[in-house]
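With one protein chain held back, the other chains of the complex are shown just where they sit.
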Amino acid sequence: MRTLLLIVISILLLPLVVRPAIASEIWIFAIFGLALNLLLGYTGMLSFGQSTFFGSAAYVAGWLLKHYGINVFAALGVGVGVGALSALLVGYLCVQRSGLYFIMLTFALNQLFYFIAYQWTSVTGGEDGMPGIPRPSVLGLSIQESYWYYAFISLLFLLSLWAMKRIVESPLGKILQAIRENEVRAEAVGYDVPRFKLLAFVIAGAFSGLAGVLYAMLFGIVPLEAIGFVVSGNVVFATLIGGSGSLYGPIIGSFVFIWLSESVSTMWARWPLLLGVAFVIVVLFLRGGVVEAWTRFWTWRSSKQTG
Amino acid sequence: MALLETDGLTKSFGALTAVNGVSLRIEAGKLHSIIGPNGAGKTTLFNLLTGTFPPTSGTIVFDGKDITGTPAARIAHLGLARSYQRTTVFPAFSLLDNVWVAAFATSRPWKGLLFKNAHEYPQVVERARAALSDVGLLSKAEVPAKQISHGELRQLELAIALAAAPRVLLLDEPAAGLSPDETRKMVALVRALKGRYTIVLIEHKIDIIMSVSDRISVMHFGSLIAEGTPEEIQRNPEVRRAYLGGVAA
Partner (left out) sequence: MNLLLGQILNGIATGMLYALMGLGLSLITGVLNIPNFAHGALFAVGAYLLVSVVGVLGNFWLGLIVAPIGVALLGLVIEWAGVRRLYAAGHDYQLLFTFGLALILNELIIVIWGPVGISHLPPALLRGGVDLGFTFYPKYRLFVMGMAGALVVLTWLFLEKTKYGAIMRAGIENKEMVSLLGIDIQMLFTVAFALGAYLAGIAGALTAPIRGLSPGMGVDMLGIAFVVVALGGLGNLLGAIAAGLLIGVAQAVVAAYWTEASTAVIFAVMAAVLLVRPQGLFGIR
């Protein structure tokens, strides 16, 4: 309950601190992070191809919005559907292998989708991206104005968070965690492990797809990068710095990551260099993520006060 | 009538035949032990019975149905549950969650897989708590598995198998690595389960085997070399030569 209050307060205060576009991006990326964390944190599957579903959803929904003027709910539905469907295809090939093979396969299939988007210029615009994506009204209310769109995104984020909380606290969530803890035993006590992994993959794909459509409508364009490996890496990074051990970790990760990259990318064109350095530093010195570093800090502080 | 029966069960890994033409009849309600030196193929036999991998040849019949080649996840639903020689639990879970996972798998109130919290299934929680209580770990229900002792882990190992409410319980050296004191507790536990379940027990410690078993099968280099009551096995000259040696003499 306190966490929820904290999140609502952050939603209200955030636009006062940063531009609404960045504030919106933070919550979109948080949805994306929730999706990845269902795989990474809860099921123990490291997907390095999550932008496949984010990008595919953005392209398909963006295209329908642009050429057929579908309404906003249809766009969201298409995004969720495309995300889930592409995850079903990719996941079917990946879940049969585990460990390092799984990671490599998610990346390789990400590349497949990337190169399709790159070459299919008549639809995707290739390197130039797919511009001109409209932002239709919601039940007659315009969300053109950036603060209204921010409110819309915030609502969808809260909805996603609620849904994800239900999933991880449900028996399904428990089963996925059991698979993370001990695949062999989970199979032996009676769960068809590959099928549950696929289910997790599809659910994560659906959430990623939702994030993808919101992203397309936020900037009015689907850049080629949206389906590229850097985005896949970024969401892994954001989730890990937030801490994959908790439901809320990716939200914190999204804050840190979007804020960092937005402030650095405007300073220097070669900012991915700094991003790479940040990855290395986090891995070598800050393993466990912000949440854990924070807890460590507090235990350290309280031990000093009592001691 | 035999509840679990194998006929000519064989498993080869390349040139190595780990289980060779094993025909076994496990009577309902009995405690049937399988003994044999290390590498005799006992654990491989368990892996075959529980569908970890399919046999090279031979059949497995459970309750009149041929279950040869049924994958592990399905076997659990048929009513065969196993424990492992090398403890294999869910380390980050509380003890209750460890057994809950096994209880849920076989109770399957699939409706509401998403809509209720994991602990809002009274029958499943009840069954999970009963399994913990059977092994004497109920007081530690909320403790994470990674924080308990080795002896307690062995008890939990057993509880996970019990939580599936099986008809046949396959126990792979439940007393592995236990101190004499802990071993006594484990033997008492197995004895308490006797009669409630059909039990197949792999064990090294001869005194345990002789005191709890109804029947004993002896494995040697993948094959069965003898079968009988504890008294018969103790008298069997071939068994004494191959396995018991001076131990039981």
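Assorted remarks:
Order as written gives the chain letters A and B; numbering starts at 1 within each chain.
The working rule: contacts are C-beta pairs under 8 Å (C-beta built on N, C-alpha and C of every residue); 3 or more make two chains touch, one makes a residue touch a chain.
The shown structure was predicted, so the numbers you read here are calculated from the model rather than taken from an experiment.
Interchain touches from the omitted chain, evaluated on the whole complex, reach A. Of the listed positions A:Y42, A:Y215 or A:F237, the one in contact with the omitted chain in the full complex is A:F237. The chain that is not drawn here is touched, among residues A:Y101, A:Y147, A:W162 or A:W298, by A:Y101.
By the touch rule set out above, subunit A reaches the unshown chain at residues 40, 46, 48, 93, 96-97, 99-101, 103-105, 107-112, 115-116, 118-120, 229-230, 233, 236-237, 240, 244, 270, 272-273, 275-280, 282-284, 287.
Just so we're on the same page, only the chains that are shown with their structure count from here on.
The centroid of the Cα atoms in subunit A and the matching centroid in subunit B are 43 Å apart.
Note for the complex: subunit B touches subunit A at residues 50, 52, 71-74, 76-77, 81-82, 84, 88-93, 97, 100-102, 104-106, 113-118, 121, 160, 163-164. Taken in their complex, subunit A has these residues touching subunit B: 166-167, 169-175, 177-178, 181-182, 184-193.
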